[in-house]
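Data block below; observations after.
Left out: one protein chain. Kept in place: all the others.
Should a chain be cited, it is by its letter among A and B, assigned in written order, with residues numbered from 1 in that chain.
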Amino acid sequence: MKISLRDITIDYDNLRAIDDLSLEFHEGEIHALVGENGAGKSSLMSVLYGLNLNYSGKILFNDKEIFWSSPKDAIQHGIGMVHQHFMLIDELSVLENIILGYELDDALGFINFAKIQTEIKALLKLYDINMNLSELVTNLSVAQKQMVEIIKLLYRNAKVLILDEPTAVLTPNETEIFFKTLRNFRLEKKIIILITHKIDEVMSISDHVSILRNGKLINSSKLKQTTKKKIEEQIVGKKLPKLNVRRVIIEEQKILEVNSLRLSTRFSHSQPIDLFIKQGEILGIAGVSGNGQNELIESILGVRKVLSGSIEYLQEDITHKSTRYRRIKGISFIPQDRRKDGLAIKSKVWENVITINLSDQKFSIGPFVKKKSIKNYANQLINEYSIKVDNLNSSVLTMSGGNMQKLVVARELSNNFPLIIIENPTWGIDVGSIAFIHQKILDIKAKGAAILLVSNELDEIEVLADSAVVMYEGNISKRITKDIKFRENIASKMLSGVHFTENING
Amino acid sequence: MTEIFDPEFFSSIARLTTPILLAALGGSICHRAGIFNIGLEGFILLGAFMAVLGSFFANSAFVGALTAVFGGLFLSIIFAEFHLRRKGDPIVISIAINILALGLSTYLLRSIFKVSGVFSHPEIEKIPHIQLPIIENVKILDLLINDQSILFYLSIVIVFILHYFLKYHKFGLWIRVVGENPEVLKSSGINPVRIKFLVLLLCGLLCGLAGAQLSISNVGLFVENMSAGRGWIAVVAVLLCGGRPIPLFLLIILFGLVDSLSLRIQGLGLPQQITELLPYIVCLAVLIIVSYKKLRTFSRIIY
Partner (left out) sequence: MKSKEILKILHPTIEIFYAFFSIFILIFLLLYLSDANFSLAFKGFVNSSIGGRNNAYLFSTFSKMALISGMAIAALVAFRGGLFNIGGEGQLVVGGFACAFTGLLVSDFGFIGILISIVSGMLAGATWALLSGFLTVYMGVPLLVGSLLLNYPARFITSYLVSHPFRDVQSGLPQTFLLSKNIWLPYFPNTRLDLGILIIFFVYVICLIIFYNTKHGYHSKNMGHSLSYVKLSGLPTKKIVFNTLALSGAIAGIVGSIAVLGIHHRFTDGMLVQPLYAWTGIIAALLVNLNLWFVPLAGFFFAAIYTGAAGMERIAQVPKEIATVIQAVIILFVVGKLGSLTNLSSSKGDKDD
């Protein structure tokens, strides 16, 4: 079997997402599709899966042109897709999620659950997969959810598997197990399309690699015919400036201290958390998203109640203070979800540059705002952080992700507060902005700020952090200090959840 | 006490419960399908008017119920056109539908029947009531559920059908999925918009029947703004029960109970305004209690 995409072009309003692109996928091959965020990987695959019908070009199945009118057609042709954001309903059982859209039903339309159950159990046995079908999806780990998605495809008898960033949510160990399953599928002569931005994975598992940049195909070749370095260059397209890392002396003063903190809800049974950050230090919290990092940050910021323990900021107990109190005392925060938590995106640009400091004499007089000085200040930030924006009066919505993030970073860092909490600062933005933001973080550290950096990108922790802990299921590992084996040490802590918990208990 | 708890009190519970229940069932499937339909008030009102219209001109309660359903479906189609196709905000559409139904029913009342305020006429045939001989001997059941309109028994059957339908029927599964995340349904090859459209039609049907129960089951008349807040009580009930039919049923029985109680204590000399207020106060109280309990379980601080 062979699938070809011919001369595919996709236009969104005034943006060309895919530009005249042709590709071929062969059976028994793991085909890696790589490129940075916004390169067009997902857009391309949504065409193949029938989710996007607004394109020009052809899809060929064994050299015969086919047309989709909905994903249903694609599924019937044996195409299955695991989306980056799982297409699962938490409140439903595993079984209900698997059969969705392909229910065996009686004449009245009622579902024959018993029959389906035996069918799927046979399937699980065949592929040697362990799964409790009546469990609610919400109770599953991320890796198990991933497996439900895969079973869904198997149940639908998919011959082409499109996997969009499947390992983003997996620990290194889980990734290994996942890849083993993929190799089994390869033996079964399935076509596997792996969308990823991790080059190490491409090198370790794929047979064929295609690189996309700005909607264009840069190169498509057998893995053997290219090298890691070449791929890296092709993804980025230009050389990035090297980060300017200055040595900073870490002062003894602890800026933030978290003592035996127990987080509320999901992680209430985890080990209490102890943390500290000194002046001039970046503490990285590594780990896959959803292991309690967000809850920890929210607790430190005061938007989440804690069960017990204390949070001290500059030797002051702030455990029961309001968010407002803490922020005014000098905590900056750069959230992961900039569109919801970092900005009011429908407001104008200049309306997003001031938060708690609006009462400063510089920006207001009595109850009135000084629009001119706020706008001047906004211009100052825009120049300093080279933010691209049409107009101060246009809404933030019109900016690109990278520029939005720069706006948040600019606002939060210009306060020059002693503590800065940063959560996945480079999530979903272009490489240029990533380097820029990394440099700004290092600069503010050099000025003596204490920084808590939560990131699920190992690279980011490795480049920026002075020391790191790993977070898993609400537990925090011992502190890993920066040395030659920094990365390896973090990765080994991330290796296995079970192993990890044992470590802590022992 | 006997003044309050006389036979009329017991038989009025079912009568007063039915319209709210039917509308709330319609609202609950919308809720499950992720459509925030708070326009139930308007749906009921137009249904009530159309029922009187149909029953009067055809001299048949069946035709009355049928026209009431058409009234509900008419509003459903409007809702679908502006919400599903033109992507309008459901709250705004609901508000518009409430106002539309109020205006339209009053306008038609005045222009077709040439009366304002109330229209009643002996030719409005009422929905037949059913006697169940089996329970005649059990006094309390006889009082409570015997000699009620067909729609009452129908609404109880619908509660249980809906319960099983949502749980075990494939369309029910799709409704639950579309409410949680339409993208999931789309990626499984099912058009979420189509599901939502069918759900809206079903809601219109049920609300139409609710209106019919209100206007032509016992009284056989139409009063301007006849729904008088019942739709809003249904909306609150739906919200409180998360659209689950069985708890919804129980909660609405409570509201119906209070409703008939307030009707009875009017005879005790309490001012009418205060007794009429009672159902809303109970509704608000339940809403506050449930919301507060939920708030306590939240570990995130919202405000």
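Going forward, a contact is a pair of C-beta atoms (placed from the backbone, for glycine too) under 8 Å apart; a residue touches a chain by one contact, two chains touch by 3 or more.
Values in this document were obtained by computation on a predicted structure and should not be read as measured data.
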Which of these, B:M50, B:A65, B:I97 or B:I252, touches the one chain of the complex that we don't see?
B:I97
One chain isn't shown here. Among A:H208, A:R326 or A:K445, which residue touches it?
A:R326
Hidden-chain contact residue, picked from the options A:S359, A:N391, A:N416 or A:T481
A:S359
On chain B, residues whose C-beta touches the chain left out of the figure:
30-31, 34-36, 38, 78, 82, 86-93, 95-100, 102-104, 106-108, 110-112, 116, 179-180, 229, 232, 235-236, 239, 243, 271, 273-274, 276-277, 280-281, 283-284, 287-288, 291-292, 294-295, 297-303
Absent chain, residues of chain A that touch it
265-266, 301, 303, 323-328, 333, 335, 340-347, 351-352, 354-356, 358-359, 364, 367-369, 371
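The rule we apply is simple: only the chains that are shown with their structure count from here on.
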Touching chain A in the complex: which residues of chain B?
168-171, 173-174, 176-177, 180-181, 183-191, 299-301
Interface with chain B, chain A side, in the complex: residues 49-51, 70-75, 81, 83, 87-92, 96, 100-103, 105, 108-111, 113, 264-265, 298, 302-305, 323
